[in-house]
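Of the protein chains in this complex, all but one are displayed in their positions.
Entry: subunit A
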Amino acid sequence: METNVETSAAVRVDGLRQRYGDFEAVAGISFDVAAGELFALLGTNGAGKTTTMETLEGHRAVHEGTVRVLGHDPHRERRRVRPRIGIMLQDGGFFADLTVAETVEHWRGFTPAARGRDEAIGMAGLAEKAGVRVRQLSGGQKRRLDLALALLGRPAVLFLDEPTSGMDPEARRETWRTVRDVVAGGTTVLLTTHYLEEAEHLADRLAILHRGRIEASGTVGEVVAGHGDRITFRLPERLRVAELPELSGARADISVDGGHTVATYTVNDVGLQAGLYALLRWADEQDVRLDGLRARSASLEDVFLRTAEGATR
(Lines give C-alpha, C1' and ligand atoms only; values in the text may rest on other atoms or scores of the structure.)
Protein backbone atom coordinates (compact mmCIF):
# COMPACT_ATOMS: atom_id res chain seq x y z
CA MET A 1 0.00 0.00 0.00
CA GLU A 2 1.53 3.32 -1.00
CA THR A 3 0.61 6.41 0.89
CA ASN A 4 0.51 9.87 -0.64
CA VAL A 5 3.63 10.83 1.21
CA GLU A 6 5.55 8.01 -0.43
CA THR A 7 4.51 8.90 -3.93
CA SER A 8 5.15 12.62 -3.53
CA ALA A 9 8.82 12.00 -2.70
CA ALA A 10 10.58 10.75 -5.82
CA VAL A 11 13.41 9.37 -3.71
CA ARG A 12 13.13 8.33 -0.10
CA VAL A 13 15.96 7.08 2.08
CA ASP A 14 15.21 6.03 5.63
CA GLY A 15 17.85 4.77 8.04
CA LEU A 16 20.06 3.36 5.28
CA ARG A 17 23.10 1.38 6.34
CA GLN A 18 25.54 -0.33 3.97
CA ARG A 19 28.52 -2.46 4.97
CA TYR A 20 31.45 -3.94 3.12
CA GLY A 21 32.63 -6.63 5.49
CA ASP A 22 33.43 -4.82 8.73
CA PHE A 23 33.53 -1.41 7.11
CA GLU A 24 30.34 0.59 7.38
CA ALA A 25 30.27 2.79 4.28
CA VAL A 26 26.86 4.26 5.04
CA ALA A 27 25.99 4.49 8.73
CA GLY A 28 22.32 5.29 8.94
CA ILE A 29 21.23 8.16 6.72
CA SER A 30 17.79 9.51 5.86
CA PHE A 31 16.65 12.06 3.32
CA ASP A 32 13.83 12.67 0.86
CA VAL A 33 14.01 14.19 -2.58
CA ALA A 34 10.77 15.73 -3.81
CA ALA A 35 9.66 15.26 -7.41
CA GLY A 36 11.27 17.86 -9.65
CA GLU A 37 13.94 18.76 -7.12
CA LEU A 38 17.71 18.67 -7.53
CA PHE A 39 19.36 17.20 -4.46
CA ALA A 40 23.14 17.13 -4.11
CA LEU A 41 25.18 14.75 -1.99
CA LEU A 42 28.51 16.27 -1.02
CA GLY A 43 31.38 14.63 0.75
CA THR A 44 35.03 13.71 0.64
CA ASN A 45 36.19 10.49 -1.00
CA GLY A 46 34.95 7.55 1.02
CA ALA A 47 32.14 9.54 2.61
CA GLY A 48 29.55 7.11 1.26
CA LYS A 49 28.20 9.11 -1.68
CA THR A 50 28.73 6.52 -4.37
CA THR A 51 27.50 3.67 -2.18
CA THR A 52 24.32 5.64 -1.51
CA MET A 53 23.89 6.37 -5.21
CA GLU A 54 24.48 2.77 -6.22
CA THR A 55 21.95 1.61 -3.67
CA LEU A 56 19.35 4.00 -5.07
CA GLU A 57 20.21 2.92 -8.61
CA GLY A 58 19.45 -0.67 -7.59
CA HIS A 59 23.01 -1.92 -7.97
CA ARG A 60 23.15 -3.16 -4.39
CA ALA A 61 20.75 -4.55 -1.86
CA VAL A 62 20.12 -2.64 1.33
CA HIS A 63 21.72 -3.97 4.52
CA GLU A 64 19.49 -2.02 6.81
CA GLY A 65 16.82 0.63 6.40
CA THR A 66 14.62 1.30 3.39
CA VAL A 67 15.08 3.10 0.12
CA ARG A 68 12.34 3.92 -2.37
CA VAL A 69 12.64 5.34 -5.85
CA LEU A 70 9.32 6.35 -7.39
CA GLY A 71 7.66 4.34 -4.64
CA HIS A 72 9.54 1.09 -5.34
CA ASP A 73 12.49 -0.78 -3.96
CA PRO A 74 15.11 -0.11 -6.66
CA HIS A 75 16.92 -3.40 -6.09
CA ARG A 76 14.11 -5.91 -5.69
CA GLU A 77 11.77 -4.12 -8.10
CA ARG A 78 14.51 -3.25 -10.57
CA ARG A 79 12.36 -4.01 -13.58
CA ARG A 80 9.73 -1.50 -12.51
CA VAL A 81 12.18 1.22 -11.61
CA ARG A 82 14.91 0.98 -14.26
CA PRO A 83 12.89 2.04 -17.30
CA ARG A 84 12.01 5.29 -15.49
CA ILE A 85 15.44 6.30 -14.24
CA GLY A 86 18.61 7.49 -15.92
CA ILE A 87 22.04 6.67 -14.52
CA MET A 88 25.33 8.41 -15.10
CA LEU A 89 27.91 6.25 -13.37
CA GLN A 90 31.11 7.61 -11.92
CA ASP A 91 33.13 4.84 -13.50
CA GLY A 92 30.87 3.27 -16.07
CA GLY A 93 32.81 1.95 -19.03
CA PHE A 94 32.12 2.39 -22.71
CA PHE A 95 32.66 -0.02 -25.54
CA ALA A 96 35.78 1.66 -26.84
CA ASP A 97 35.49 0.15 -30.32
CA LEU A 98 32.07 1.62 -31.03
CA THR A 99 31.67 5.08 -32.51
CA VAL A 100 29.66 7.74 -30.71
CA ALA A 101 26.74 7.26 -33.10
CA GLU A 102 26.86 3.46 -32.76
CA THR A 103 26.91 3.73 -28.98
CA VAL A 104 23.85 5.96 -28.98
CA GLU A 105 22.13 3.75 -31.54
CA HIS A 106 22.67 0.55 -29.52
CA TRP A 107 21.59 2.28 -26.33
CA ARG A 108 18.42 3.49 -27.99
CA GLY A 109 17.65 -0.18 -28.52
CA PHE A 110 17.96 -0.80 -24.79
CA THR A 111 15.83 2.17 -23.77
CA PRO A 112 12.04 2.36 -24.01
CA ALA A 113 10.70 5.51 -25.75
CA ALA A 114 14.21 6.77 -26.41
CA ARG A 115 15.09 10.17 -27.85
CA GLY A 116 16.22 10.31 -31.47
CA ARG A 117 19.83 9.56 -32.27
CA ASP A 118 20.72 13.03 -33.49
CA GLU A 119 18.96 14.71 -30.58
CA ALA A 120 20.96 12.61 -28.13
CA ILE A 121 24.26 13.26 -29.90
CA GLY A 122 23.38 16.95 -29.94
CA MET A 123 22.72 16.91 -26.20
CA ALA A 124 26.18 15.46 -25.70
CA GLY A 125 27.59 18.27 -27.86
CA LEU A 126 29.27 15.62 -29.99
CA ALA A 127 27.65 16.21 -33.37
CA GLU A 128 31.07 16.60 -35.01
CA LYS A 129 32.36 13.49 -33.28
CA ALA A 130 29.49 11.17 -34.26
CA GLY A 131 31.73 8.97 -36.40
CA VAL A 132 34.63 8.88 -33.95
CA ARG A 133 35.38 5.79 -31.88
CA VAL A 134 34.66 6.29 -28.20
CA ARG A 135 38.26 5.42 -27.27
CA GLN A 136 39.38 8.62 -29.01
CA LEU A 137 37.14 10.92 -26.97
CA SER A 138 38.57 13.04 -24.15
CA GLY A 139 37.52 12.37 -20.57
CA GLY A 140 35.16 15.32 -20.62
CA GLN A 141 33.60 14.23 -23.92
CA LYS A 142 32.99 10.76 -22.48
CA ARG A 143 31.23 12.35 -19.52
CA ARG A 144 29.02 14.29 -21.93
CA LEU A 145 28.20 11.13 -23.84
CA ASP A 146 27.47 9.44 -20.54
CA LEU A 147 25.02 12.19 -19.64
CA ALA A 148 23.29 11.94 -23.00
CA LEU A 149 22.86 8.18 -22.54
CA ALA A 150 21.42 8.74 -19.05
CA LEU A 151 18.90 11.18 -20.54
CA LEU A 152 18.02 8.95 -23.49
CA GLY A 153 14.78 7.64 -22.01
CA ARG A 154 13.54 10.99 -20.62
CA PRO A 155 13.86 9.63 -17.08
CA ALA A 156 11.66 10.70 -14.17
CA VAL A 157 14.64 10.41 -11.84
CA LEU A 158 18.21 11.09 -12.95
CA PHE A 159 21.29 9.95 -11.00
CA LEU A 160 24.47 11.90 -11.70
CA ASP A 161 27.60 10.64 -9.96
CA GLU A 162 30.24 13.36 -10.26
CA PRO A 163 28.98 14.42 -13.68
CA THR A 164 31.58 17.10 -14.41
CA SER A 165 34.77 15.50 -13.14
CA GLY A 166 37.53 15.89 -15.70
CA MET A 167 35.70 18.62 -17.63
CA ASP A 168 37.12 21.96 -18.65
CA PRO A 169 35.21 25.02 -17.35
CA GLU A 170 33.34 25.51 -20.61
CA ALA A 171 32.12 21.92 -20.77
CA ARG A 172 31.16 22.17 -17.11
CA ARG A 173 28.97 25.23 -17.80
CA GLU A 174 27.45 23.42 -20.75
CA THR A 175 26.66 20.41 -18.56
CA TRP A 176 25.13 22.62 -15.89
CA ARG A 177 22.89 24.17 -18.52
CA THR A 178 21.76 20.72 -19.66
CA VAL A 179 21.05 19.64 -16.08
CA ARG A 180 19.11 22.83 -15.35
CA ASP A 181 17.01 22.26 -18.48
CA VAL A 182 16.27 18.73 -17.37
CA VAL A 183 15.20 19.89 -13.90
CA ALA A 184 13.06 22.62 -15.47
CA GLY A 185 11.37 19.86 -17.44
CA GLY A 186 10.28 18.21 -14.20
CA THR A 187 12.96 15.55 -13.76
CA THR A 188 14.13 14.78 -10.24
CA VAL A 189 17.91 14.81 -10.02
CA LEU A 190 20.21 13.30 -7.44
CA LEU A 191 23.77 14.51 -7.88
CA THR A 192 27.08 13.86 -6.18
CA THR A 193 29.96 16.22 -6.64
CA HIS A 194 33.34 17.28 -5.32
CA TYR A 195 32.78 20.76 -6.65
CA LEU A 196 31.02 22.90 -4.08
CA GLU A 197 30.47 25.56 -6.71
CA GLU A 198 28.49 22.99 -8.66
CA ALA A 199 26.20 22.27 -5.72
CA GLU A 200 25.77 25.99 -5.04
CA HIS A 201 24.81 26.51 -8.69
CA LEU A 202 22.47 23.61 -9.15
CA ALA A 203 21.11 22.21 -5.92
CA ASP A 204 17.72 23.02 -4.45
CA ARG A 205 18.80 21.13 -1.36
CA LEU A 206 21.89 19.23 -0.37
CA ALA A 207 23.39 16.98 2.27
CA ILE A 208 27.01 16.82 3.39
CA LEU A 209 28.08 13.27 4.04
CA HIS A 210 31.02 12.38 6.18
CA ARG A 211 32.09 8.86 7.10
CA GLY A 212 28.71 7.50 6.19
CA ARG A 213 26.65 10.04 8.10
CA ILE A 214 24.83 13.20 7.13
CA GLU A 215 26.57 16.06 8.92
CA ALA A 216 24.42 18.84 7.51
CA SER A 217 21.49 19.12 5.15
CA GLY A 218 18.99 21.61 3.78
CA THR A 219 19.13 24.44 1.26
CA VAL A 220 22.53 26.06 0.72
CA GLY A 221 21.37 28.94 2.93
CA GLU A 222 20.23 26.61 5.69
CA VAL A 223 23.39 24.53 5.65
CA VAL A 224 25.63 27.58 5.69
CA ALA A 225 23.59 29.43 8.32
CA GLY A 226 25.22 29.29 11.71
CA HIS A 227 28.40 27.78 10.33
CA GLY A 228 30.94 30.45 10.90
CA ASP A 229 29.72 33.92 10.05
CA ARG A 230 32.99 35.64 10.79
CA ILE A 231 34.31 39.10 11.62
CA THR A 232 38.05 39.69 11.43
CA PHE A 233 40.29 42.71 11.91
CA ARG A 234 43.88 43.49 12.80
CA LEU A 235 44.46 44.06 16.48
CA PRO A 236 45.21 47.76 17.01
CA GLU A 237 48.74 48.32 18.33
CA ARG A 238 47.73 50.04 21.53
CA LEU A 239 45.25 47.35 22.60
CA ARG A 240 45.92 44.17 24.51
CA VAL A 241 44.05 41.03 23.70
CA ALA A 242 42.35 41.08 27.07
CA GLU A 243 40.83 44.43 26.25
CA LEU A 244 38.84 43.09 23.30
CA PRO A 245 35.12 42.89 23.96
CA GLU A 246 32.83 39.89 23.95
CA LEU A 247 30.31 40.10 21.15
CA SER A 248 27.14 38.61 22.57
CA GLY A 249 29.18 35.98 24.34
CA ALA A 250 31.61 35.28 21.49
CA ARG A 251 35.28 35.80 22.30
CA ALA A 252 37.97 36.65 19.79
CA ASP A 253 40.32 33.99 18.42
CA ILE A 254 43.78 35.43 17.99
CA SER A 255 46.08 34.43 15.17
CA VAL A 256 49.11 35.90 13.50
CA ASP A 257 48.98 36.60 9.81
CA GLY A 258 51.72 38.37 7.84
CA GLY A 259 53.28 39.97 10.91
CA HIS A 260 49.95 41.26 12.20
CA THR A 261 47.91 40.00 15.09
CA VAL A 262 44.47 39.19 13.77
CA ALA A 263 41.31 38.89 15.82
CA THR A 264 38.52 36.64 14.54
CA TYR A 265 35.03 36.49 15.98
CA THR A 266 32.75 33.66 14.98
CA VAL A 267 29.26 34.98 15.49
CA ASN A 268 27.06 31.98 14.79
CA ASP A 269 24.54 32.67 17.51
CA VAL A 270 23.84 36.36 17.01
CA GLY A 271 24.52 36.57 13.29
CA LEU A 272 26.73 38.85 11.33
CA GLN A 273 24.62 41.99 11.53
CA ALA A 274 24.19 42.10 15.31
CA GLY A 275 27.79 41.07 15.91
CA LEU A 276 29.11 43.75 13.62
CA TYR A 277 26.89 46.37 15.24
CA ALA A 278 28.17 45.49 18.70
CA LEU A 279 31.78 45.60 17.53
CA LEU A 280 31.46 48.93 15.79
CA ARG A 281 29.70 50.51 18.74
CA TRP A 282 32.51 49.31 21.00
CA ALA A 283 35.13 50.67 18.62
CA ASP A 284 33.34 54.00 18.53
CA GLU A 285 33.21 54.21 22.30
CA GLN A 286 36.87 53.25 22.65
CA ASP A 287 37.81 55.43 19.72
CA VAL A 288 39.87 52.67 18.06
CA ARG A 289 40.39 52.21 14.40
CA LEU A 290 39.91 48.64 13.12
CA ASP A 291 42.22 48.05 10.18
CA GLY A 292 41.55 45.22 7.75
CA LEU A 293 38.00 44.85 8.99
CA ARG A 294 36.14 42.10 7.18
CA ALA A 295 32.80 40.47 7.76
CA ARG A 296 31.70 37.50 5.76
CA SER A 297 29.08 34.79 5.78
CA ALA A 298 30.22 31.21 5.77
CA SER A 299 30.44 29.61 2.35
CA LEU A 300 29.57 26.05 1.57
CA GLU A 301 33.29 25.48 1.38
CA ASP A 302 33.75 26.56 5.01
CA VAL A 303 31.07 24.16 6.15
CA PHE A 304 32.44 21.40 3.99
CA LEU A 305 36.03 21.82 5.15
CA ARG A 306 35.00 22.04 8.76
CA THR A 307 32.99 18.85 8.42
CA ALA A 308 35.96 17.08 6.90
CA GLU A 309 38.35 18.43 9.54
CA GLY A 310 35.94 17.67 12.34
CA ALA A 311 36.42 13.97 12.02
CA THR A 312 40.16 13.93 11.42
CA ARG A 313 40.73 15.67 14.74
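What we mean here is this: contacts are C-beta pairs under 8 Å (C-beta built on N, C-alpha and C of every residue); 3 or more make two chains touch, one makes a residue touch a chain; residues count from 1.
In the analysis below, contacts and distances are computed from a predicted model.
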Looking at UniProt, which of "Dehydrogenase", "Urease accessory protein UreD", "Alkylhydroperoxidase/carboxymuconolactone decarboxylase family protein" or "ABC transporter permease" names the chain that isn't shown?
"ABC transporter permease"
Using the touch definition up top, pick the residue from A:Glu37, A:Glu57 or A:Glu162 that touches the left-out chain.
A:Glu57
Would you mind spotting which of A:Trp107, A:Tyr265 or A:Phe304 touches the chain that isn't drawn?
A:Trp107
Among the options A:Leu89, A:Met123, A:Val224 or A:Ala298, the absent chain makes contact with A:Leu89
Counting contacts across the full complex, list the positions on subunit A that touch the omitted chain.
57, 59, 78-79, 82-83, 87, 89, 91-98, 102, 106-107, 109-112, 153
